[in-house]
Structures are given as C-alpha cells and as structure tokens.
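With one protein chain held back, the other chains of the complex are shown just where they sit.
Order of writing sets the chain letters: A, B and C. Residues in each chain are counted from 1.
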Amino acid sequence: MPSIAQPFDNESLPKDKLIAEYERVRAQTMRLTEALSAEDMMLQSMPDASPAKWHLAHTTWFFETFLLQPHLAGYRTYNNAYQYLFNSYYETVGERHPRPQRGLLSRPPLEEVVNYRKHVDDAMKVLLESYSAEIEAAVTIGLHHEMQHQELIQTDIKHALSLNPYALGPDTYAVESSPGSVSTKSPEFMHFKGGLSFIGTDAESSFAYDCEQPRHQVFVPEFSLCGRLVTNAEWLEFMADDGYKRPKLWLSDGWATAQQEGWQAPLYWHREGEQWFTVTGRNRVPLDLNAPVCHISYYEADAFARWCGCRLPTEFEWEYAAQSVECCGNFLEQNQLLPQPVVADNKGLKQMFGDAWEWTQSPFIPYPGFKTPEGALAEYNGKFMANQWVLRGGSCATAEQQIRSTYRNFFYAHQRWQFSSLRLAK
Amino acid sequence: MPSIAQPFDNESLPKDKLIAEYERVRAQTMRLTEALSAEDMMLQSMPDASPAKWHLAHTTWFFETFLLQPHLAGYRTYNNAYQYLFNSYYETVGERHPRPQRGLLSRPPLEEVVNYRKHVDDAMKVLLESYSAEIEAAVTIGLHHEMQHQELIQTDIKHALSLNPYALGPDTYAVESSPGSVSTKSPEFMHFKGGLSFIGTDAESSFAYDCEQPRHQVFVPEFSLCGRLVTNAEWLEFMADDGYKRPKLWLSDGWATAQQEGWQAPLYWHREGEQWFTVTGRNRVPLDLNAPVCHISYYEADAFARWCGCRLPTEFEWEYAAQSVECCGNFLEQNQLLPQPVVADNKGLKQMFGDAWEWTQSPFIPYPGFKTPEGALAEYNGKFMANQWVLRGGSCATAEQQIRSTYRNFFYAHQRWQFSSLRLAK
Amino acid sequence: MPSIAQPFDNESLPKDKLIAEYERVRAQTMRLTEALSAEDMMLQSMPDASPAKWHLAHTTWFFETFLLQPHLAGYRTYNNAYQYLFNSYYETVGERHPRPQRGLLSRPPLEEVVNYRKHVDDAMKVLLESYSAEIEAAVTIGLHHEMQHQELIQTDIKHALSLNPYALGPDTYAVESSPGSVSTKSPEFMHFKGGLSFIGTDAESSFAYDCEQPRHQVFVPEFSLCGRLVTNAEWLEFMADDGYKRPKLWLSDGWATAQQEGWQAPLYWHREGEQWFTVTGRNRVPLDLNAPVCHISYYEADAFARWCGCRLPTEFEWEYAAQSVECCGNFLEQNQLLPQPVVADNKGLKQMFGDAWEWTQSPFIPYPGFKTPEGALAEYNGKFMANQWVLRGGSCATAEQQIRSTYRNFFYAHQRWQFSSLRLAK
Partner (left out) sequence: MPSIAQPFDNESLPKDKLIAEYERVRAQTMRLTEALSAEDMMLQSMPDASPAKWHLAHTTWFFETFLLQPHLAGYRTYNNAYQYLFNSYYETVGERHPRPQRGLLSRPPLEEVVNYRKHVDDAMKVLLESYSAEIEAAVTIGLHHEMQHQELIQTDIKHALSLNPYALGPDTYAVESSPGSVSTKSPEFMHFKGGLSFIGTDAESSFAYDCEQPRHQVFVPEFSLCGRLVTNAEWLEFMADDGYKRPKLWLSDGWATAQQEGWQAPLYWHREGEQWFTVTGRNRVPLDLNAPVCHISYYEADAFARWCGCRLPTEFEWEYAAQSVECCGNFLEQNQLLPQPVVADNKGLKQMFGDAWEWTQSPFIPYPGFKTPEGALAEYNGKFMANQWVLRGGSCATAEQQIRSTYRNFFYAHQRWQFSSLRLAK
C-alpha cells in the first residue's frame, strides 16, 4: 500500500471505470464459489487456511471498515458482530475472532453473508458516485486485497477437499497427458549481465503495495536463469535419485521438517501402481509430466536446486530479468486450475508470470527506506517481515490484474498449499 | 450388549411393536436437528465431539452394517464410501476416517445423508417384516446405540455453538429464576444399611449392555446419600470459598488439569456484572441458582465433595439406592435443555434419574465374569475399560427408554461437555 | 499412614531397636549409590524420574521437616534453601522446585548432600534418645518412605543409564541362561473359593500406609490364579503371534499409546541377531527366558492376558490369595537386580512377594471409610487416587521390610520403568 495509492493504469480512471472495476472484481469472487455448497464453504482444514465463507465476508468487511464507515455519511453497518468475526489481523480495528476457529462459524449462514456482500456493494455504489482521488486510492487497495483473497479461496478449499477421501472423484474425461505440449528438454539457461539496477517501485503511475516500495538501487552480479520452471518429470528424477532421503541436499531446518512431516513427494501427489496423480480443487487427475512441479515448500525447492548443481534466484535477479518480459500467462482467468507445460519452442524466458509462484532465495524483508503507511492500513505488510521468503510471478490462481514485475508474495519455508514452484538459477 | 440381547420390556415385543419403536427412535433423532442448518451440522469443535451430520450417518451405518448387510438378502449399500466415512471405532469392520477430521466432511452434503437414512429405513422396514428373535436383538442394540448418539448430538452441538460468539443470543423471554422452584435448603442425607447386594443384570428380561453384566454380588458397607444433586447456589459458595484456588481440595491430576485449563467455574458459565449466565444449545440464560450444577469434570466434583466433608458415592451405592426409586425424571422428552430444580418438598431421593449424570467414585472396569460379546459388536464397551469413571442416572438430554438403574455411562475425569453433576455421599 | 502409626513388629520396639533400624535403613540407601559417580547422580531422564542425589536429599529433608523441626528443641536446619529444593509434593510445607528440573541441581554438590545426611543423622540420634510413641510412629513412616525411595533410586538410574549408549557395557561374565532354573512348563492355576473376605488393615499391630486402611469386607467371587509370573519365553510367543500388532487384543487407550510410543517389546529389550538382551542398572545381559517378564505397562499386561484367554487379577483376589503365603522372596537384599526364574517344582503360589510388581485390574481408589491422616503428612497417598492402577507384591528392588500382603503400590497404565510384571487369573 503506497503512501499515495495509484489507479489501475496510467490514464487516470474515470469514475465509471472504477465502478466497472469494482463490479468486475467482486463478481469474480462470487464466481469462484459457484461450485461450492454452504457446507464446503465452512471448511477450515488448518490454521493457515480460512473457510470460503469467511473470505467472502472478510473482503466485504474491508470495504465496510475502510471505505463506508469513514467516508459514507449515514452508513449503517450490516451487523456490528461482523466487526469482530471478520477482522483478520488489524489490531487497530479491535479484537477479533481467533484464526484457528474460523471454521466454527456456522452462523451467520452463507445466505446472510451473501446478503452482507449485497448490502455493502449497494452502499459502495452510492459512495463511488462521489468520486475522489482519496476514495479511488482506498478502493483500489480494497480490490487488490480482494484479488489476494480470490487466490486463497482456491488454495484453501483445495486443501480442505483433498482431506476428504469422498470429495474429489476422478476426472470424468479420459486424460492424455497434455497432448499439445512439447516434451521438456534439458533446461536452457539465459545469461544476464546484471549491474547496478533499480528494484521496486514508487507507485507513482500505478498501484503497488507498501512492501514493493520505494524504488531503489541494488547491485546485481551477473547470473543465469532457466528459461522455464522445473517440470514434474524432472521432479520424479529427483525422487528416483533419493532426493527426499539424502540429508546433505537439504537445509538443516528443511531436513528436520521433511522428516517430521514424512514428505516423500510434493503435496497432493499420490500414486496408484505406476501412475502418479495429483488433485485440482474439483477432481483427481493424472500427473502431467511436462507441466511445472507445484505445491512444494521452499525447503524442497532449495534441495532440488542443490541436487542439480544450481540454486534459486534472488528476488532481485528475478525482477531484473522480468523487466524484459510482458506480464501475461496462465492466470486465474484462464481457468486451468493447474500450471501448464510450455507450449512452443524453448526459447526465451517462459512462465515468468502465471502458472506457479516461484520461490526465491530472498527472505521477505523491507527495502531500504521502507515506510509503514499511516492509519489503520499501516498493518498491511510490514509486520510479516520476518521468517518468510519472497515468491514472485503469480500463479494459475492469481487474478491477472494483481500481478506485476515488482509484486512480492511471501510464505514460510515449510508451506506447500500455495501454487508454489521453482525456476533454477546459476 | 448381552450375549442374548433382550426386547424393550417384559412382554415379548410383537413385530408391530418393534417396527413402531424403530420408527419412533429414528424420528426422534431427526427431530433433534430440526433447528440446525446444514452448516451447523458440519461443526466439530474438538476431537471428543462429532458433527451432527456425522451422528445422523453413523447411526444409520450401524443398521446397514449389522442388520441389512448380514440379514437382508439382496440389499445394496447406499454408497460404499460410507463404510469408511461413518465407522466410529469398529476395527473388525475395517479402516475408518480419522476421528478429529469428521468436521471436514462437507461431502456428502446433509441432503444426501438424509437420503441415506431414508434408504436404510426403507430397507429396515422390509427386514423387520421377517421378524426373528435374532433380528429383534440386533435392532434393539441399534436403537439403544442411536439413543446414545441422540445425547451426543445435543452435547456436541452445544459445545460447538458456545464457541461462536455470534451463535447464541440471549433468551428472548424475561427469565425469573425458576419461579416455581423451592429454594434449596441445606442438603438432607438418607441412610442405607448396605450389605451383600446384587449389582448389574443378566439381561434376561430386558435390554442391557455388555458392561452391565453379569449380575453379581458386591458387599456394600452402610452409607448415606444426599436426597438431591448439588445446586448452582452451592457451587457458587464453593467458588466464593476459593474452591478453585486451594490445591489441597483437589486430586493431584485434577489440580494440574485445572491449572493448565484455567478452570474457574463450570464449563459454559460466564459472568456479566453480578449475574452469572450459562448456555443451552439455543441461547444464553441466567443461571438458575436452585438448579443442579452441570458441566463439571470428575475432578471438580471430587474437589467439591472434599470441600464440604463428603465424598462421591460408589457406583454400587448409587445402584443399591436406585433400586428403590422409579425410573422417571427430567429426560430428553421433557425438552427442558437443562437440569431443573427439585420442585416439591425435600423428602426422599430426588433427581436420581434424568436432570444430570452423576459422577461416581468408581472407575469403569469390568464386572466379575464380564464376557466380551462375540462378533463385530464385541468391540462395544470392553475396550474402553481404562482411565474412565462411571456416571449414573441419565440427564435431561437422555432418552427415557435408554436409562435403567444398572446403566453405566463413562467419561474421562477431565471431560466437562456432558451434562455431568454430582450427588454427595458420606 | 495410619491415624496411629505402629512399630515394625508386634513386640513394641525398644528405643535401641528403633535406633538400629534407623541406621540400617539409612545406610542401605547409601549402599545403593556406591557404584555411582556424582555425575551419575545428577541424571534425570524424564519427569517421572529423579536424580539419585535428589533422592538422597529428599529422604533426609523428610526427617528434618517432620521429625527434627517439630520435635528437636534447638535444631538448626542445615540450609534453608533445601526446604524449597527437596520438597517433593507437600503443598502444606510450601513452594517447591519444579519436578522436571530436578536434574538441573548441580548445586548443592553431592558432597554437600552427603554432609546434609550426616547432619540430620546426627541430630536424629539425639532425638531418638528421647524416645516416645509419637516419635516412633513418625520415624517409622520416615523409614518406610526412605525404603520407597530406595526402589526409585534403582529404577530411575537404570532408566537414565539405559539412554547412554556408552554407559552400560556387556556383562563381564559369560552368561548361561539361568543354569539352575527349571524350564517353565505351561502355567498351572490354583483355585480359590472366595467369599466375603477382609481386605486391608487397621494398622493396629504393625505399620501400614493410609491407603491400606481401614480393614473392610469385600465379596470376592471364586477365582483361579496362576502359580507363577508370566515368563520372558511366554512373552516372546506373544510377540511372535503379533501381540503388538493386533488392536483387538488391546484396550483403546493402550493401543493408542503403543502406536504413539512405537512399542514392540518390553522396555529395555533389544535384539542382536537371534539373541535378545535386556539391561540391569550395571550392564547389558542376555534375556533369561525362564525369568519373569519385566518392565511392561498395564496396557501390555492386559493385552497379554486377553491374548491367552485370561485376565489380570483384582487386587482383592491377589490379597486374598497372598494371605496364605509367607512374605519372602527375591528382594533388594538379594542383590539380584532382575526377577529370577522359579527354582523348584511348579507347585503352590510362587513369586507372590519380590521379583516383580504385579499389575492388577484394580484402579487405585480409596477403601470404604478411608480417612486422610491429619497434619502435613495428610498429603501422603490420597491425592493420587485417580487414573492409576494397583500393583502388588514388591520386586527385586524393594526392601523386604517394606512389603506386606496389604501393601498397595500404584502407577499410571503407560509407565514401564518400574519392575512391573503380571500374573494370570481366570
């Protein structure tokens, strides 16, 4: 979140454009829950994840709290209890329901939460009529926040349904392993000269979060980056070469975690006879060998890179390289549910945006000159700047509008339920 | 479960009576969930408790597994996956879904579980037409099993809803504290001569579980039993006298548990100003001072008894005394939701049946000559005969048909979510 | 501890006899630590166990606190800090050092603790000169208390040393498996008529703890008891028959514990090739197949009994049978370190006293009419009367003077580091 947040693109958004954007993003959230029942939307399978119903309410609470209450005269909150139930972690806003107990909120029912969304959307339409730069800035944050939760809705329900042996049936179509895809050859690396480079943004001409700021100089030594993500076929080689059994390939914390959790393959993988399967949020599918590996921890990514004599890129290397690539790819809008194989020839940097988040070897810490924004939204990203690692590039569950080359996502090294993958560097 | 299980009463039940009983019990289960949404019926707030939807399915699975599959020719199971999902702990029957993850079963949806009940009920009606003693015995067990789960449906949902600050509103009626009730006077004790007594049953003339058998002799020394349960008013005196703060009143394990859990009052109690409140499964109500204390652990019951110079009765004393009392009281059918004050004069043994389970000082162990029943139902009670304590008499959430003077319920000393209370002995 | 404690035997002990007894018991404690270094005597390998140095100091603290401070005019405590450090669990006496941190007491050094013992012994000699019945009663308790800790010194150090792969070398003598012993034949059972029997003692003519009192009537149905303990050879048969892998043989809590702890054999057993070994507190020895199995939990004992179609005896059956047997056997004084095979013919009840404690199926609860003794010693046994099981008969680590047919020892069902075994009943 910038000190002065910026509109979606360079031309200042007119009021109508902002309204359209608001409607588009909010509708997209609802679309993601279309196939889910009220019971599905109760599920919380671990403290890291939240029920889909909670996501619906919390993103709405954000607009109510940061837009309607301060800015819309005469606005009446839908239900005062929601302030407590649907606050995520904003200490300034007050007490909140304990995170691990979000799955116990059978009440309010889904129906009422849907009404809550409608109530807030109606009020927002009134507010948006009285357009101002300040309102646009805050709405923009609200929409980006909602897009972040769109991805979580998908990853959280996928995790929960994967634990119910009854929930995810086999894919109904006969699946040939990604017919159109090019079989992956040995990876090609692209060389970058590096040097003193600008990293981050000042968010003057478009939206960016606090943690992407300010734009500053970093000295990036020369490096090489693989043209694509690591594939499932390559991951199976790692497994066949006892990658999960050799402590010397692993970070010390990683080895301890892998032993304790009994990791033998990426999350969601299971084997029947000779065939490996994984799951989407809808069904069980055969593993596509040419597709990027997905749902791995930082520890696994790091061990794989060491195994093949490479390393993970830094977030600066990644951003430096990404500056030359157009921001398009396999995003939420493509509705593919899983990362996809590279389709054409193997030239150039592929899969930088979309498909799967790429673990970098950079811990999530503040940029030089980082300033916590003022006000209640001050809690946005700064307080998470410890013990987490930066991931870059977005995934097949990320809204396209959400991503840019400066975007920094972050998770703990042991987490695997996000669409996380790796790209090799040297 | 007896070696030869017996019908509901002395006169052998005719086929029609059994069918009527089947319908009555099954319908009562559904009635208990009438006020609950599909979302409510997903809730599992701790591993000890199960979702209401799971109870509906599991009790149905019992009839499918132990009646329809072995006895109804041509019966087709509703869904083979249910064998895995809705088995509770019968190792003989096969693998089962992990208990702490029952709350993750958003699928099958409630609707389908209701259909499952219908499917099994229809098949049961066919089976019951071909009446036999063997079938009657097994059906009788199934119905008693279902009645046990009726109580759990109530205690489990109460626990889950109590953790949602939004779920249980204040009682809508102004509540005067149990207007008709007699204010409790200092407790009167009734003296019993004791001697060599028969305990338990051989289940020849009516149904009883394996653990109530066989009928055998126990020498019961003379003793006195309080005419009623301990009241909320008396419990407040214990609290006012630092009952929760004096280690010498407590068992060593009890004190450790109380410290770790931060116990300061019975489960569900909370205070606003000078007024104490508790909850039912439907709303928040002022504490009725004349009503029996409820939702206490064995440790608390034991500490209270020591505090007032008494002790808990043994299960043999309780059963000896109960033989002279008619088995009626404040049961599930009265729909009171909480134990009620004694209404009339203070003479005689009151509240022996219904209102609240009474902790005894007897661990749950086998009677001399105890035999595990043969077959799959062998796992019924025997394997739980360690580290638990016997409770007697049933509660306001117990079906009346379920209870008799020989009935032994059992829970761990730290558990509080059942309707558990105490009666003093000397 | 009796309301009026009694001397060691029927003839009232003269002063000289008490002094001799005091010296004998105190010296025996020191003898048990002769082979241990100051470093060994620091070891605390789990919260259940205590360092030998702590046992030396705590038993001394007992005499200082309950004899010297109240009864010896002008007595000066050795060091006031010891009141805090060496109190075990007497809440009345004041705060105390946390049990799991007893192993952190490098100071006071062993040397100082030995001086402490001398200081208190010297003062006790003065006190004992002014003999009185009250003093004799309290000293008697102190000596019995010290004998209990003599056993714990042995079991605790054995546990700690067993975890140091370097500490326990192989036995230096070539060991033929108990050469003089009779190979165990299939067990013979002895039949007992039972009936209304007296259990416990009123401690009028000799010492007994509070929990053995009062003497009272129990109806004991007829029963049979095996003439000897279960042997290691028999336990190997249980293992060979998948005893540790079949949940239906186990109590529910027992199965959960066995899985969690990975139990596959009794504690301390390990295998090299075809040969099984166990340990003493001094070295590693081949398993004597004819000797009683030892270091098993209640859960294992119960599973074994179920496996062979028997059960564990109740503590009343055991005591009833033991009344006809002389109280002698393989005790601490024999210095055998492990239970020994039955040596002669297989007739009669063997191994009732000594060799190994026998798990009974009786939970440790108060006898009817149990009274907590008054004063500080009130905390002796009563507060442990929950969740533990009675063991009877003493072991090869028990002082002979400590045991009698009414003696009730108690441990949790999962504990294995005591010399615990089983005798079959039917």
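Operating definition for what follows: contacts are C-beta pairs under 8 Å (C-beta built on N, C-alpha and C of every residue); 3 or more make two chains touch, one makes a residue touch a chain.
Values in this document were obtained by computation on a predicted structure and should not be read as measured data.
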| item | value |
| --- | --- |
| Partners of the unshown chain among those that are drawn | A, C |
| Listed residues C:L68, C:A160, C:C211 or C:A258, member touching the removed chain | C:A160 |
| Residues belonging to chain A that touch the chain removed from view | 89, 91-92, 196, 216-219, 221, 247-248, 250-254, 298-299, 302, 314, 361-363, 365-366, 368-369, 378-379, 383-387, 413 |
| Residues in chain C touching the chain absent from view | 37-40, 42-43, 45, 81, 84-85, 97, 101, 103-110, 160-161, 163-167 |
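The rule is simple: only the chains that are shown with their structure count from here on.
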| item | value |
| --- | --- |
| Chain contact graph, described as a line, ring, star, complete graph or other shape | line |
| Closest chain to the centre of mass proxy, which here is the mean CA position | B |
| Separation of mean Cα positions, chain C and chain A [Å, integer] | 60 |
| Averaged-CA centre spacing for the pair chain B and chain A, given as whole angstrom | 47 |
| Contacts with two or more other chains, residues of chain A listed in rising order | none |
